[in-house]
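The following block contains the structure, expressed as structure tokens.
Heads up, one of the protein chains got dropped from this complex, but the rest are sitting where they should.
Every chain is named by a letter (A, B, C and D) in the order it is written, and numbering of its residues begins at 1.
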Amino acid sequence: MIAIQILNGLVYGSLLMIVASGLVLIYGLRRVVNFAHGSLFMLGAYIAYAASLQFGFGGGLLAAVAALAAVGFCLDRFGFRLLQDRDPLTVMLVTFGLLLVFEDVVQSIWGKQSYSLAAPEALQGTVDLFGSPFPVYRLAIVAVGALVAACLVGWLRYSRIGLFIRGASTDPVTTAMQGVNTDRLSGGVVAVGAALAGLAGVVSGPFLSLSPTMGSDILIDSFVVVVIGGLGSFAGAFVAAMILGQVQALGAVYLPDLAALLPFALMTAVLIWRPSGLSGSRV
Amino acid sequence: QAKEPVRIGIVNSQSGGFTAQGEDSLRGMQFAVDEANAAGGAAGRPVEVQIGDDESTPEAGRRVAEKFARSGYNLLVGPIASSISLALGQNLQRWDALYVSTLSKSDRITGDACNARMFQANHSDAMDLAIVQPWLKENAKEKRFAILANDYVWGRDSAESFTKAVQKLGKEVDVTLYAPTGTKDFAPYIAQLKNSGAEAVWVALVGRDLIAFAKQAAEFGLTTSKRIIGHAYIMNFVVKATEGATDGVWGVMNYAPEIDTPKNKAYVAAWRKKFGRDPNENEVAGYNGIQVILQGVAKADSVKPTAVAAALKGATLETVWGQATMRAEDHQLVKPNYFGRVKRVGGELRPVIETAFDASIVAATPSNCKL
Amino acid sequence: MSAIITATALEDTQVKRNPGVMRLCAMAAAAVAVGLTVNMSVTSNGLMSLLTQATIYAVFALGLGFLLKQNGMVSFGHALFFGMAGYLVGAAVTLTGWPVGMVVVLTVAAIGMFAFGLALVIVRVPGIAFGMLTLAIGQSFYVLVSKSRGFTGGADGMNINFPAQVFGMELASFQNPSSMFLICWLVLVALVLLLALLLRTGFGPLTEAIRENEERARFIGFRTLLPRAAVFAVSAMVTAVGGVLSALYTGFVSPESLHWSVSGTVLIMVVLGGSRTLWGPAVGAVVYYLFRDFVGEHTTHWMSIFGVSLIAVIVLWPAGIAGGVMRAATSLQRAAARRLA
Amino acid sequence: MTRLLKFEAVNAYYGRAHVLHDVSLHVEAGERVALVGRNGVGKTTVVNTILNLASLRGGTMQFNGRAQQGLRTYTAARAGIAVVPQGRRIIANLTIEENLLLGGAVKRPGPWNLASIYELFPILRERAHTPGTALSGGQQQMLAIGRAMMANPSLLVLDEPSEGLAPVIVDQLAVIFNRLADAGTALLLIEQNLSLITRVARRLYVMAKGSIIEEGALEGLDIEQLHKHIVV
Partner (left out) sequence: MSANYALEARDLSVRYGGVTANDGVSMHLAQGEIRGLIGPNGAGKSTFIDALSGRRAIAAGSVHLAGSDITALGVVERRLLGLSRSFQRTSIFPGMRIGVQMELAASKIPDADPDEVMRELGLDRLAGRVADEISYGDQRRLDIALALVGRPSVLLLDEPMAGLSVEESMKLARHLRNLARNWGVSVLLVEHDMEVVFGISDSITVLETGKLLAEGTPDEVRAHPKVREAYLGSAA
């Protein structure tokens, strides 16, 4: 039972991690707390839904990730880049405006009812784990999460572009002075961040549901993760996502009365203990 | 001389958490208004509506309602959330308005918060829970039950009422789990439910949480290993949003197209003609709400809220459920209620009525309202 | 010679920062006159009720804007103080039967104290994380209140049955839009005036300095924790006054008024209005309400339209509406001066 | 001879503040030019104009003989102009080695690489994997110079490089700068340390209030004489 619960925590943690890592990327490079991130998540799910009617889950996934990358690129090109000298609060509210627009667009196209995205055939069944059936699809989420984490860490830590990204995320001007085209760089990074939001949206489709509010539901949890991790830190966000996943899974069993408060309590405790989050510095 | 038009202010959830139900119920309301206007108005009065967004919050709902009421659209109808209904109820006197609740279920609307200008046209929670015990007695062989409810007033009330009903029958509740509203991953709860010794699970979750739970319960095979009985569970929008995950789930139902009354038959036929499908429970609730107002106006032959309220009090109304009484002491519309299950009918999965309960059983609930 | 230049330069900056007391009072009187004019010229009941609520939120925005201006901190949890004020007033009125005036004063004081204590613990958290921390604290209370049962009514909200006499006035004057508008407007003007006077004291530059560079502020001899906590507490108290007004006007308070999205909306008002002046956020609130209502009336796509307009305003007017107004005013003044010369 | 950098009647602004007034100057390949002046006259603004951090709103600026339009901050580096900025601007979350690697973002061929920089400043090798900001002020200055050299620039712009450095290190810098220049790198040296200027520069611009007020050869001038020139 406890093993199953830990596994459950891992599943939700992995999902959160994918969403949060996109948020961290965008925050890292543009210093933007992206309130529209939840709606990108939602947009990904809906696009995948629409495309999957034609091309199946895989097709939907690809379509959503590609479309969201394009959206992210435009967001940076026509939004964040033009606002890069503005104070972060202003840009944050711009993303809030975008959130409203995205939600309205989704509602106009797909209406207000909920939809369901079916898991791919191959991942539909269950396997026996610790003596009870466990959905294969959920295990796949953990795998996707681990893959995303590994790729991101590898990319940022060991590649040239990764070095530029880390440089630009602390000091874009100095990084540009070294000859790095920070505009193109952040266009790419925001695209990847948005694509990750989209990916998470698609992945969550089969076990949550598609509704115009699905974005705001997950947004707060991802903020909690990013802030607990220490804004802008991937390692921090990964750890925080896993902790939050466990806290919710185990809290539901052992502290049911406080379950709703646990994420907030966790965040408050961490920030009071370490005001700049789990990882004092950024990766 | 033309009669004064009926001016209705529709406070609709167009954004926020209740958008889906908001859209449905608005469709039902508009259908009723069009129908009335096509027939030459309500008792010869044209029906005019204004529609505003309550953003699913009492704050915004109150703002919109106050604006409608103060600009003459003072026959109010529409919100989903009970908190909005209660917020409106508090102000009706001040705004000189009347309010007919169509989808809010809180017992307080006809309980401690009742007032002379507020009417409950749909089934309250008490009415839903009143049929649980009789149904269990006749239909449930299970001895041990588990409960999963949202961790707030409605969920807790539902869970407690269900527990009482079970205990009265000499059966027992093994585990009661409360999940915070907004829970997205129900796996931890499902694991506990599966591990419990219960043979059936009573579920009282709100919209979004419910949909997530339904999908995940099917994913983990809970739906097939234990009987699931829902409070506000087997509704079309849930069935549609979960793609087969609700197959076989039991629960309280407030409406189904097959209800055998002349009015319902006509209504369903007209609806099919227009939309090519059956109406769902939210649409009929909206439809019914407007009908209540219009019948009140006709009976009073006035559009003044006080007059309409006086006419509705204790009135017998024609509804799709047949003749129903607007109970004088608390303004609850008393009508039959149903227990059903989700089934495949003609290739389509939808809730189907299994047992009907007469209005007399439904209405046998005390109210602390003193009107 | 240079001493004179210095002296005038200093005076000049002070005049710009803190207009003289007389001028402040004159401006307040003008603001009161504006309120009276609006009250008399608006005949539509619907518009009046909208303006009343806008003014209540203007008080809320004033509080949140003060925090942003003097502490440079964003709070996503201020709705906590707004909603809590309503619940405290409601609870006290229901349970104790004390006179409403006393209840209100106690409520605002209690919230001030609570906020001060809270701030002592949390103001160390930097930047956006602070915003998220306030969000977490606010949401925790939201969850608690929604779950609570008994007379707070849980998620359904609480009706507040005020006695017939409030502050020696008929309850009806607090619940009728036109008279309540005046009351709220006067409260708003009084609060702006009070805060402006507060900033004229050393408190203004001190908190600004702490906002700019906390470490250096300590190295020029100022303890920084208490002033920051004080700003937070003042801001919370102003917000609480807004909450009290709301409770009086509607006689109802629900957990949603504690929800972070309320704080978010008010933050929009603050930025829209411009947080560099005290009165900017209040203007933002009024504009927000009128615009939102106007758009909502004409289309169901208000979210898109509102979102796009929000972005447009923020992009075009970096310092908000107040900033735009100030800029226009100075260029007018310059033009006038040129013509004179 | 190619003109690596040429300002012609350049006017530059910060927002609405007009800081550079008709500034004309040029640096040829391999040249060693100094730019001096009191605080606040606009020396850094010259650098910022090259980097598009101050806005160029009059006159022309050329890199390698090509007029620059649609300037971006990264343009200069790609044209072979590397900058050691005033205040160093070490990137806090990168290690020392990574700061250096970042300096090599534009891959231009040349003698400078990690190994040769480490040889020049051994302390950087010692601390290669600690964060750049855990260095003392002077050590950070070395890092900033090393970072600029990683780009193998054809023109190295140094904005007060000796600030905060110990005299021995300044001596070393003089040697290093001369070595760089001997190897063909042109230098634009903005300095307050006159002894460094006399040891390195061959030509001099003096700025006052946003304009160039004097230009001339430095050959044969000693510190005292130079001082007189600047103080005018």
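Everything that follows uses one rule, which is that contacts are C-beta pairs under 8 Å (C-beta built on N, C-alpha and C of every residue); 3 or more make two chains touch, one makes a residue touch a chain.
Note that this is a predicted model, so its numbers are computed, not measured.
> By the document's own contact criterion, which visible chains does the hidden chain reach in the full complex?
Within the full complex, the chain left out of view touches C, D.
> Which listed residue (D:Ala9, D:Ala134, D:Ala183 or D:Ala217) would be found touching the missing chain in the intact complex?
Answer from the full complex: D:Ala134 touches the omitted chain.
> Which of these touches the unseen chain: D:Met142, D:Val157 or D:Leu204?
D:Met142
> Suppose we count only contacts with the excluded chain; which residues of chain D make the list?
These residues touch the chain not displayed: 14, 17, 37-41, 44, 86-87, 123, 134-139, 141-142, 160, 163-172, 192-195, 227, 230-231.
> Residue by residue, what part of chain C touches the chain that was omitted?
Residue positions of chain C that touch the missing chain: 2-3, 5-7, 9-10, 12-14, 17, 202, 205-206, 208-209, 211-213, 215-223.
By definition in this document, only the chains that are shown with their structure count from here on.
> Can you tell me which chain lies farthest from chain A, using the average of the Cα atoms as each chain's centre?
D
> Taking the mean of the CA coordinates per chain, how far is chain A from chain D in Å?
42
> Report the inter-chain centroid distance for chain A and chain C in whole angstrom, where each centroid is the mean of the CA atoms.
From the centre of chain A to the centre of chain C is 33 Å.
> Nearest whole angstrom, what separates the Cα centre of chain C from the Cα centre of chain D?
49
> On chain A, where are the residues touching two or more other chains?
In chain A, 103, 107, 260 touch at least two other chains.
> What residues in chain B touch two or more of the other chains?
15, 151, 180-181, in rising order.
> Run through the chains and report each pair that touches.
All touching pairs, sorted by chain label, are A-B, A-C, A-D, B-C.
> Which residues, counting only chain D, touch chain A once they are in their complex?
51, 53, 72-74, 76-78, 82-83, 85, 89, 91-94, 98-99, 101-103, 105-106, 131, 147, 151
> Going by the contact rule at the top, pick out the chain A residues touching chain B in the complex.
Within the complex, chain A contacts chain B at residues 1, 4-5, 8-9, 11-12, 103, 107, 111-116, 118, 126, 132-135, 137-138, 206-214, 217-218, 221, 248-250, 252-253, 256-257, 259-260.
> What part of chain C is in contact with chain B in the complex they form?
44-46, 48-50, 53, 143, 146-147, 149, 153-157, 159, 175-177, 250-252, 254-257, 259, 262, 293, 296-297, 300, 302-303
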